[in-house]
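As you look at this complex, bear in mind that one protein chain is not there, while each of the others sits in place.
This part shows subunit A:
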Amino acid sequence: MRWTTESAPRSTIRRPVARLAAAAALALAVTACGGGGGGGDAPADAAAGGEDTIVMGFSQVGAESGWRTANTKSVNDAAAEAGIELKFSDAQQKQENQIKAIRSFIQQRVDVIAFSPVVESGWDTVLMEAKRANIPVILTDRAVDSADTSLYATFLGSDFVEEGKKAGQWLLEQPESSAGPVNIVELQGTTGSAPAIDRQEGFAEVIAGNPNLKVIASQTGDFTRSGGKQVMEAFLKAHPDIDVLYAHNDDMGLGAIEAIEAAGKVPGQDIKIITVDAVKDGMQALADGKINFIVECNPLLGGQLMDLAKKVVAGEQIPPRVVTEETTFDQAAAKEALPTRQY
């Protein structure tokens, strides 16, 4: 008991200090999450605007990527253009912020609520409150898993399975695919996330039609450049005969390009690369010939969202699922699109 006895009184002296520090840390964390983007509370002024302007409450996930920032900008611009008053709230990746924001939208009696759910589950209660207040809800970009589909008017977003299919379809159409066996490696997104599961599924479904096409390895790169690079390094050592890389987003593909170059191979030629997203860095690599094909995952859904909002407020019928308008890019198309690319 040499040091325990001695340090015991010390720790009692320290305890209030530690407690104070804990409180300070907590306060810091709360301000860090609540500050900045306006937090969960939407501005309380302007009760529901004028008679004929539509007021939309929009709760965004956060600002975690260039894709998301472009998405926010698109919604803001489209609202201004359509003459819809937008109450914007940034949830900073937290569901509780988002629920708070939706409740505040309900209290302010907005005409329509739109939001990109941070997670899939746990929305039934707050969506029920919106339904009781007769405020239609539009989901954007991400879905919720509520069994009761009457809780929201529609879900506007990308079809990730379709994106995977488009990637597979391009590969099917390449002359090499009919010539002989093609060895494919796949860089998956974060394990268990909807885009990773769906993009894998759609791709696998399409390439199953051609026995030449075989996925010889598939690992997660967590949607990051570092992850993509590290996994590709291991792939290149374990499989000397890779023909095609399919990456679930541009960033992993960009990391993999560095690994391929370090292995003395030429990305885009020795190994063909297909990615999804079409962010600016990815489009640049496509224009430079390092990537062969990019399936777009379009964040610019503001225009479509405002159209749907007008229709649902006017009481028109809208389909329960609306897919974002999306395209694909090959190298020539990328060169053309790059100068005007917004994100």
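Side notes on the structure shown:
Here is the rule we use: contacts are C-beta pairs under 8 Å (C-beta built on N, C-alpha and C of every residue); 3 or more make two chains touch, one makes a residue touch a chain; residues count from 1.
Criterion: contacts and distances are computed from a predicted model.
The UniProt record for the undisplayed chain lists the protein name "ABC transporter permease", from the options "ATP synthase epsilon chain", "Mg-protoporphyrin IX chelatase", "ATP phosphoribosyltransferase regulatory subunit" or "ABC transporter permease". Of the candidate positions A:E176, A:D281 or A:D307, contact with the unshown chain belongs to A:D281. Among A:A80, A:A208 or A:A238, the one in contact with the hidden chain is A:A238. Where subunit A meets the missing chain, the touching residues are 1-4, 6-7, 10, 14, 17-18, 21-22, 24-25, 28-29, 32, 62-66, 68-69, 188, 191, 217-220, 222-227, 229-231, 233-235, 237-238, 240, 251, 254-255, 258, 262-264, 281.
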